[in-house]
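In this view, the complex is presented without one of its protein chains, the others remaining in place.
Let's turn to subunit A:
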Amino acid sequence: MFMSLFLKECKIWCKSILFYAYIIILFFFYVTQMRSESAIKRPRPGEKEYGITYSENNSDIMNGTLKVLLNEYYNNKFVTYPMGFYKPVILSANEIKQVEKNISKLTGITEKDWKEKLDHYYESKNIKWSFYITKDIGYNEFLSIMSDLEKVIGKGSKYSAKALKGNAKIAKTYEQALKEYDEFLKKDKVTRAYARVFSDYMGIVLAILPAFFGVARVLQDKRSNASAVIYSKKCSSIIIVLSRCLAIIVMLFIPVLILSCFSLVESLYIAKTMGAAPDYFVYLKFCIGWLLPILMFVSMLSYFITELTNSILALLINSGIWFVSVFLGFDSPLISVGWNLVPRFNIIGMHGMFQEIFPQLVKNRILYSILGVFMILISILIYSIKREGGHKFYGKISQNFNNQS
């Protein structure tokens, strides 16, 4: 009975405009985002530059941050992302004074001296940067000063603890560039690097689009007045809900797999031209391990909320989760995992960095997979209660459980 019902549920989606809209949006997103990604080129000795990297060294972080601070101070324009969106901050005279005090502490020179030096640097060309953190300042004290600065400038500034590493941009050496190229070729086998970026992009859309499917499937019964007939049938609630949920997940996952094949073919071609031994199954692994948990969680959360409330409330909740995950929940806009629904790794290469975040990524994905399964289980429970006319509680939500004649 289950397979028969599951196939019928899949067929329902095949006739749905929503499903084709999903495919079009997914394809459009893939084409516009993934096409712009280019491969890492083999570095040659003696090149003018090899790109930039982010230093983990405390001294680099401190000096890099000082440079950013002085630049922003000079222009009195401090870049912040308080809600994930860009917001330039212009400080008042009093606030500027507080920043100046902190710069004096950081540089260890008088306000008058560093101001003169800074004016001279910006007015004259070809002067080497000569501002450094004084030796008297340790990393902990530096962090404390940054905390003070953030209070003055506002949240989401370049002086927040999360953003400090991003200030430590340093030029890559030839050796570093070569190492990264080798890792791209041998460890990532080219295909893995592309699969990561594919998952990164697809994760953004998969964190919101499946929500529409959970809502649509549950409300379809209500809109079509079909609930009572279906409730009265012999089939168990477990089979009904499970077949519906699995059909949603499978039908939403198939287009992702097909798109991944396009990307796989492209990355195989690049791998071949670069002489790398590609991993043919890496996209499949990333789709299952990275994207499936997002898809499951989002679609099943919306299914559960809609089953509970018989309304489109799930769309609001899912939109909120999506907004927080994509715009607020990151440490860095390009690479971020934590417990965020949408892990980010928007860089081709950086194998070492991926290895570092991988254990957390695994834990993160397991959490969302479990939550997805949990949503299915409680949806079954709620459906089962609704089939029996609800229970002896009466509230706004439970009004959906009972329909008095």
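The rule is short, and it goes like this: a residue touches a chain if its C-beta (ideal position, glycine included) is under 8 Å from a C-beta of that chain, and two chains touch if they have at least 3 such contacts; residues count from 1.
Here, contacts and distances are computed from a predicted model.
Missing chain, UniProt name from the options "Ethanolamine ammonia-lyase small subunit", "ABC transporter ATP-binding protein", "Two-component system chemotaxis response regulator CheY" or "Deoxyribose-phosphate aldolase": "ABC transporter ATP-binding protein".
Among A:A39, A:L66, A:I133 or A:I240, the one in contact with the hidden chain is A:I240.
Residue A:V229 is the one among A:I52, A:I127 or A:V229 that touches the chain not shown. The chain not displayed touches subunit A at residues 1, 4-5, 8, 11-12, 15-16, 220, 224-226, 228-236, 240, 387-389, 391-392, 394, 402, 404-405.
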